[in-house]
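Quick one: the structure is below, questions incoming.
Note that one protein chain is taken out, while the other chains of the complex remain in position.
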Amino acid sequence: MEEQLKNDFEKSFKNSNFSSKSISLKKEFLNKFIKDGLPNKSLENWKFSDINQIIKKEIGDLSFYNDISTPNKIDSAIYLNGLEQNSIVFINGRAEKIDFQFEEKNKIEILDDFELNNNYSEINSLIDLNSAFVEKSFKILIKENYSLKKPLVIYHYTNKKIKSKNINLRLNFILEKNSSLKLIDVLNDISEKNFINTFYSFKLNQDAILKNYKIDNKNNNNIKYSFTNIEHEKNSLSETFIVSSGSNFNKNEINCNLNGKYASAFINGIFSLNKKKHHEIRTSVNHLTELTKSYQLIKSVLENEARAVYQGKIYVNSEAQKTDGYQLSKAVLLDETTEFNAKPELEIYADDVKCSHGSASGSLNENSIFYLMSRGLNYKEAKELLIKGFLLDVVEKITDSEIKNLIKNIVGLKE
Amino acid sequence: MLKINNLKAKVEEKSILNGFTLNINPGEVHAIMGPNGSGKSTLSNILSGKKGYDVSGEILFENSDLFSLETEERAHKGIFLAFQYPLEIPGVNTSVFLKTSLNAIRKARGEKELDALEFLKLVKQKSKDLKFDEEKLNRQLNVGFSGGEKKKNEILQMSILNPKLSILDETDSGLDIDALKIVANGVNSLRRKNNAFLIITHYQRLLDYIKPDHVHVLMNGKIIKSGGPELALELEKKGYESFS
Partner (left out) sequence: MKIDSSQISREKEIEKLKKYKYGFSTEIENIKAPKGLSEEVIKFISNMKKEPQWLLDWRLKAYNRLKALKEPDWQKPKYPKIDYQDLYYYSAPKSFKEKPKSLDDLDPKLLETYKKLGIPLQEQKRLNNIAVDAVFDSVSVATTFKDKLTEKGIIFCSISEAIQKHPELVKKYLGSVIPLTDHFFATLNSAVFTDGSFVYVPPGVRCPMELSTYFRINASDTGQFERTLIIADKGSYVSYLEGCTAPMRDENQLHAANVELVALDDAEIKYSTVQNWYPGDKDGKGGIYNFVTKRGLCKGKNSKISWTQVETGSAITWKYPSCILKGDNSIGEFYSIAITNNHQKADTGTKMIHIGKNTRSKIISKGISAGFSDMTYRGLVDIAAKANNSRNYTQCDSLLMGNKCGAHTVPYIKNKNSESNLAHEATTSKISEEQLHYCQQRGLNSEEAVGLIVNGFCKEVLQQLPMEFAVEAQKLVGISLEGSVG
């Protein structure tokens, strides 16, 4: 792979606009990635999902060069219906459209700037891969006291033109004091056998509010990894909701640093998996000062050789007194070919805290099925109703009612 | 027995008691009545030795300086506080707690500790006197007890520990009339020439069943009026407003 990486790197950046300083920094990341390789199961965080093996098996050799010189036509069918929205469209990793039509122009700044730094390099080698190969890194800044009038939808679309490619995306959001953003990520792929590596970073200043809905529900044969870092200042709030269902493999990692008092982070999600799919959500919520709060609820429904993994960690340092941390994962295994793995972890260094976690997995309650059948439903209907109820419980946690309804529609939970 | 002289207390720079003075002699029952926020609970907390208050003035209990004594040392000397909100202690059996507590006090006083049988006999008798459900003695301390059960449990503890000065902090709140009578009967049956009671309450209701010798009105951290039982009735009629 080393030679391929070096050649593809040369090809990608020989005529680029990057400064020589940036190129040399990118080279450092490349070399680091070459040294470490793709993460494998010998690393604690990848114990349950060996992405090195998965890429080898599902894709084989990856190509890291991605020609973004020619624009792609946007098929209007990809847009979410019935939602007034701002949008950013990526096709095969190329930004085709950035449109904030509903917003005041001077309240949002979009900078095409590159802030490569080593801050995230320790996390894993995929971040280095991203830093080395990403072509454009967008920085989107929401001005003080401004709340976006409509949600921003980011479409991650791929078509048949690409195969066995690695695509790297990077977005960096800064929410100034008392601003707010609703962001929906829609994953939609026609392509096959690509590895898509996305890196988001959010900086929430005082009183800022971020709501991020990540929707992966269209069946596809791609391998995806996404890392999201959220920095919280005083009294800021983030709500992350993940629908993990469509891709062949998808691992979402969410890291929240609660740096300011009264900051809170909510992470909820559902896995709805079948057909040998293997998905993971790994969260790590770091309570770094007093009076912060976090809440996580993840539910899974698995059938047909599907495998779901939830690794959730709550970390509380010795200053973070009066922390309130909660975490729960529940899984329903519909047949004996499925597997659910969980590692709910608490690491606590402060004594005046309220932290708890729970995890449960098993079959649907036969008594409930029997009860529903005694009311006239057949077995299949009874089962479906119970599953719906099981998942709805999480979807109901979405605080934005318009988006809640949209997601209910998308995942087929509309009552 | 208890002499409180010009007691002042602050929490985080906020004054709660502003020169509180009170004398209680053996055999007396005093009632302190006051509206919310007048400093009632602060008074019981300070008497029992709870930390977190910035205090000045003087409190003498049987001529020794209360401030120099730890909470448990005050308990050893015979001060008992019936808590407004008795704490739940999971996993600790109620009768084990009572026995540990009684023997800690007896030991501090140089008395013989009770063995399991002696204790059982005592606790059975007292439970019967107070109509306290014996089954609860084997449950975890206050865990899953109703408000009334918790308060009755406080009175049971009081009767077993046999204190010199009992402070009842809003023991009547949250009690139905039957429980109130049980609590009052418990207190009345414990009245002796050599012990005293300090009843802290918002309402006059409890004083229908426990006749106080002295009634004090507490407002803004000091006693603004003292009198006999008739003062409680006057308060009930006119409200705290008329005293301010």
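Which chain is which? They are A and B, in the order written, and residues in each are numbered from 1.
FYI, a residue touches a chain if its C-beta (ideal position, glycine included) is under 8 Å from a C-beta of that chain, and two chains touch if they have at least 3 such contacts.
On a predicted model such as this, the values are computed, not experimentally measured, just so you know.
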Item checked: Left-out chain, listing which of the shown chains it touches -> A, B
Checklist line | Per the touch definition above, residue among B:6, B:23 or B:71 touching the missing chain | finding: B:71
Checklist line | Chain not shown: contacting residue from A:5, A:209 or A:342 | finding: A:342
Check: Which residue, A:281, A:297 or A:331, contacts the hidden chain when the whole complex is considered?
Finding: A:331
Check: Which of these touches the unseen chain: A:3, A:61 or A:351?
Finding: A:351
Next item on the list: Can you list, in ascending order, the subunit A residues touching the missing chain?
Entry: 44, 318-319, 321, 331, 333-363
Note to self: Please output the residues of subunit B touching the missing chain, sorted low to high.
What the structure shows: 48-52, 55-56, 65, 67-76, 80-81, 83, 86-87, 89-92, 97, 100-102, 104-105, 108, 140-141, 157, 161
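Definition applied: only the chains that are shown with their structure count from here on.
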Item checked: Inter-centroid spacing, subunit B versus subunit A (mean Cα positions, whole Å) -> 57
